[in-house]
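The next block holds one structure in the form of structure tokens; read it before the comments.
Missing here is one protein chain; the remaining ones are kept as they sit in the complex.
For clarity, chains are labelled A, B and C in written order, and residue numbers in each chain start from 1.
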Amino acid sequence: MNSTQKVVKFRGGVHPREGKELTASRELRIAPLLEKYIVPIRQSIGAPPTLCVKKGDAVKKGQRIAEPGGFVSVPLHSPTSGTVGDVVEIIGVTGAAEQAVEIIADGQDEWGAGLDPIPNWENTDRELLKKRILDAGIVGMGGAAFPTHVKLSPPPEKNIDTLIINGAECEPYLTADHRLMLDRGEAALIGASIAAKILKVDRVFVGIEENKPDAIQKMTELASKYKINVVPLRVRYPQGAEKQLIYALTGRKVVEGGLPMDVGCVVMNVGTAAAVHNAVVLGEPLIERITTVTGSPVADPANFLFRIGTPIRKALELCGGVTTPPAKVIMGGPMMGFAQSNIEVPITKNSSGVLLMAPEEVEQFMGNPCIRCGRCVAACPMNLLIPQLSVMVEAEKFDMAEHNYVMDCMECGICAYVCPAKRPLVQHFRRAKAEILAKRRKK
Amino acid sequence: MDTIILSVIVVGITGMVLGAFIAVAAKKFAVELDPRIDEVAGMLPGANCGGCGFAGCSDLAKNIVEGKAPAGRCPVCAAETVEKIAAYLGQAAEKKEKMVAVVLCSGTLSNSKMAAGYNGVLDCRSANLLNGGGKACRFGCIGFGTCARTCKFGAIEVIDGLAVVHPELCVGCGQCAEICPRKMIKLVPAAAPVHVYCNSLEKPVLRRKKCAGACISCRKCVKAEPEKMSSQGFMVRVNYSNAPDASIVEKAQCPAKCLLTPEEHLKAVRDGIKKNEGAA
Amino acid sequence: MSEENNTVKLPEPGSLIVSSSPHLHENSSISKIMLQVLLCLLPAVLAAVWFFGLPALKVMVYCVAFCMLLEYLWCRLMKQKSTLCDFSAAVTGLILALNLPSHSQWWLCAVGSFVAIIIAKQVFGGLGQNPFNPAAVGRVALLIGFTGPMTTQWVAPTPGAFVGAFDAVTTATPLTLAKAGAFQATTSATPLSVAKNCAENVDPFAALQTADSYWNYFIGNMGGSLGETSALAILIGAIGLLAFRLIRWEIPVAVLGTMAIFTWIVHTTSPSTTPGPLFHLLTGGAMIGAFFMATDMVTSPLTRRGCVIFGAGIGIITCVIRIWGGFPEGMSFAIVIMNALVPLIDRFCFKRPFGWTHASGGAK
Partner (left out) sequence: MSLNEWLVITIGAILVNNMVLARILGICPFLGVSKKLSTALGMSGALIFVMTLASFAASVLYNCLISVKHSIPALGLRNVDISFTRILLFIVVIAALVQLVEIIMQKFSPTLYGALGIYLPLITTNCCVLGAAELNVNANRTVLGSTVFGLCSGIGFAIAVILFASLRERLELSKIPRPFQGAAIALITAGILAMAFMGFSGLVK
């Protein structure tokens, strides 16, 4: 235990209203079994998996229903026992159409013959553990959904010396990781130890923002058993962003276009660490996750343990519906989450929250001109010259924007948050990044 | 008189000396340039629309002269111009058909059902990354007019949230088809008199829920002219390699009012607004 | 299950708004910023009314009204949504007014407002797009076009005498001013013009540099444009600007610092050329220029380093014009010239993204 780890301040950042009090102190609830789950087939970055069951097949809980489509890809598992339904086209989290498979529950919720628990993982071969993490279909549960086994397989020339477990949860409103650390802290720490063993690192940090003192205390107590340091972090969005977190904890800067492993770090969400524990010690694939359902219109906001594939509609029903009609339903946190056009969208492996916002809380983006007040420049954690970038994108000068490092934008949303002109900056930059990537691919 | 003589001498000598200098320099630093490039560039339209894929008309001229591009590469040129260029360069001109762009969609705001309110950049390509704007149909025109802003010839107009191509202004450069994020602007032979104004691949029941102007796939038109219409899955299209004439509108009696000539389509779109205003 | 469904209220389909993240916004807006600037200008306005009486108020009302009227007319003409509500025109008008002599005629205000709002701002596309500070351009245009009314018709301050000040308007000729008698040479013209006129004398600035006169300069008891006189009032407003996070402190510090250093060097090497640094900081448009005009968000650089260069440039150009140039005051010229340099400054004070190294940047 060592909480005297020196923490470096990263540049910029903001402190939006937290909204975490809605759910932070409420007990974790376990969602009841549904009649039908809609499981999106592609739930991670990388190659989409291929379905290995047909309509009408009987499946057990935790049975593999899709095979990985490549190295950067993970298998998919049935959230419950039942039969496979149609493959349907749904509107996914990002608003694009995607494929999903329906699983019709039989109500038995029987585990299939899946993965064997490996209780004495300390003495197990590292490759075997890695394979287990792949087989369990674990992806980064903080947001990016990057396959965890890939993260844990750095090329041999990269000298990894630090594992960082991200419990910062800097997104306002979300408390899923907070609840997880309080209720399943030990699992997360064991998962972290497993990952540390796979990576052969001794230095493991758990970074937690100071606005969660109970989680810090709990984790510090638990961590004394393991060789893990719990480090309180400054409350500052985007403390949980990978590059900023690494900088805060180690003082190392990930170069532009680089990966954390370039500076000897691997960053893992606490939820992912807990999932690693479940996969290895309990032999359970990733079929459920803790998700915050919150926002002022929600009648009874709380954290839930949802099966993957639960539609937002069902999640809201469990919360007692809404008290006032919301203006926005957001999958994820308010800073980086995606606004949804309908409530049939299912919860996926990286859905950390479902946030509803009342009409009076929603401020509309406007096409106002930039007044170059420079607040975004002061707040941008990536040090970008946003006023210039945004006018370049508006004038569709994407080459110019590329030269001005628009590709370094991580879409944290701080610029649009502070903008007094309410310019849709993140949308501009997403567009620019998409256009530039398309152009690069063409070449 | 003296003054004149001396002036002439001085100016003349200075001129000659400098002239000699330039002549030497021109010889020494001579750069070969093909004069045909300028000639060809002069024959091209000079709109620099980029429809040919090169950086402007003079770049295309350079490539035509160097044989890297065919004389008819310019999509805007009239056939005579292409022939003229080919004749100038001593090449045989290939025949090309005049193409125009067409937006195969009837999804005006009056016709469309909205899936959600859209709040953001009013640009199709930006909107496409964000739930595709507000309209429920995911195949139709987004309607923020990125194509209209791209068109160098002012041939596209956004009426009631639907882009409409004016065929008489369109030169068929294809820039709009390129920029449309839904890739739903098609280049079709200008000779085709009618189009099916719906781009949806969904089941007709679903698409009618989302858009009052959608094709219902009744295939009346296909039955009327089986050779000249084509249907794939639920999508009905004019067979552009063997296009029907305008009389098919009469014959087919399209119940969804989807099979129309461009003029009728334009009128229908304009009437849609009026009807809406009347209702409001 | 279905019974439960009926009792639970869920969002209506089609009622939701989709937009890009983020979904939270800080509580700020353009109009709020502009109102805060107006609030910060209040001390200067009050000081101007205190020293120059109701005519000063008249000038300010004229300028603000003309600016807002022109903005409104332009929006009508261009068939745009009216941008009156963002109050940027009011800010421009008020700053312009503070740059005018107290007894300016209405037409002077009108011409200045026209140049500021139409020529310097709206033809460039309106708020946020103008490369030059509208008020500074307005003042520069008036200085060049109407040099007489702008540089010679100063009226002595009459602290607290609101109505008496009106009399001065009706008889505002140099003769009557001289007849009033109570004025000294320093107050019938701006101290800067005096400094210029006496530059040939051996020790011409002794009268200008007494402790008393410095105190007068500081509180604003001297001739000059409405907002130029009271350094105290501007400083109070500046505290507000900094507290509201409306300006970057680098710019005023750089402007005033450079002016102080520059004039100190010139003054010590050749005392008969110019008065000392304190004189320069407290007189003329130094204060209002440094705090309210140079710091205009739209026309100043984005980076800290850029702001320092920008401010230093303004300081140097101002001093050069003041000491050696033909005009007594160079602040607004300097601001406009440096405004023109802002795109270049922004280009060369480029910020590297977080994590940028020479290795990664060079490899690109």
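Methods note: a contact is a pair of C-beta atoms (placed from the backbone, for glycine too) under 8 Å apart; a residue touches a chain by one contact, two chains touch by 3 or more.
Predicted model only: the values in this text are computed from it and were never measured.
Trainee: Using the touch definition given at the top, which of the shown chains does the missing chain touch?
Mentor: In the entire complex, chains touched by the missing one are A, B, C.
Trainee: Which residue, C:F52, C:F132 or C:F291, contacts the hidden chain when the whole complex is considered?
Mentor: Per the contact definition at the top, the residue touching the missing chain is C:F132.
Trainee: With the missing chain put back, which residues of chain B would touch it? List them for me.
Mentor: Touch set of chain B with respect to the missing chain: 2-3, 5-7, 10-11, 14-15, 18-19, 21-22, 25-26, 29-31.
Trainee: At which residues does chain A meet the chain that is not included here?
Mentor: 369, 388, 391-392, 394-395, 397
Trainee: Even though one chain is hidden, which residues of chain C still touch it in the full complex?
Mentor: Residues of chain C in touch with the missing chain: 78, 119-120, 122-126, 128-129, 131-132, 137, 140-141, 144, 317, 320-321, 324-327, 330, 332-334, 336-337, 340-341, 343-344, 347.
Definition applied: only the chains that are shown with their structure count from here on.
Trainee: Does B-C or A-C have more contacting C-beta pairs?
Mentor: When the contacts at B-C and A-C are counted, A-C has more.
Trainee: Roughly how far is chain A from chain B, going centre to centre by Cα mean, in whole Å?
Mentor: 43
Trainee: Just the number, please: Cα centre separation of chain B and chain C in whole Å.
Mentor: 50
Trainee: Could you give the separation in Å between the centres of chain A and chain C, each centre being the mean of its C-alpha atoms?
Mentor: Those two chain centres are 48 Å apart.
Trainee: Give the residues of chain A touching no fewer than two other chains, as numbers and ranges.
Mentor: Residue numbers touching two or more other chains: 95, 339, 341-342, 364-365, 424, 427, 430.
Trainee: Touching at least two other chains at once: which residues of chain B meet that condition?
Mentor: Answer for chain B, listing residues that touch two or more other chains: 115-116, 119-121, 130-131.
Trainee: Under the stated contact criterion, what part of chain A meets chain B in this complex?
Mentor: For chain A paired with chain B, touching residues are 91, 95-97, 339, 341-342, 364-365, 367, 424, 427-428, 430-431, 434-435.
Trainee: Over in the complex, which chain B residues touch chain C? Could you list them?
Mentor: 113-121, 130-131, 134
Trainee: Which positions of chain A touch chain C when the two form their complex?
Mentor: Residues 10-11, 14, 16-17, 35, 95, 172, 243-244, 247, 253-258, 299, 313, 316-317, 320-323, 325-330, 332, 334-343, 355-357, 362-365, 368-375, 377, 381-385, 387-388, 404-405, 408, 411, 413-414, 416-422, 424, 426-427, 430.
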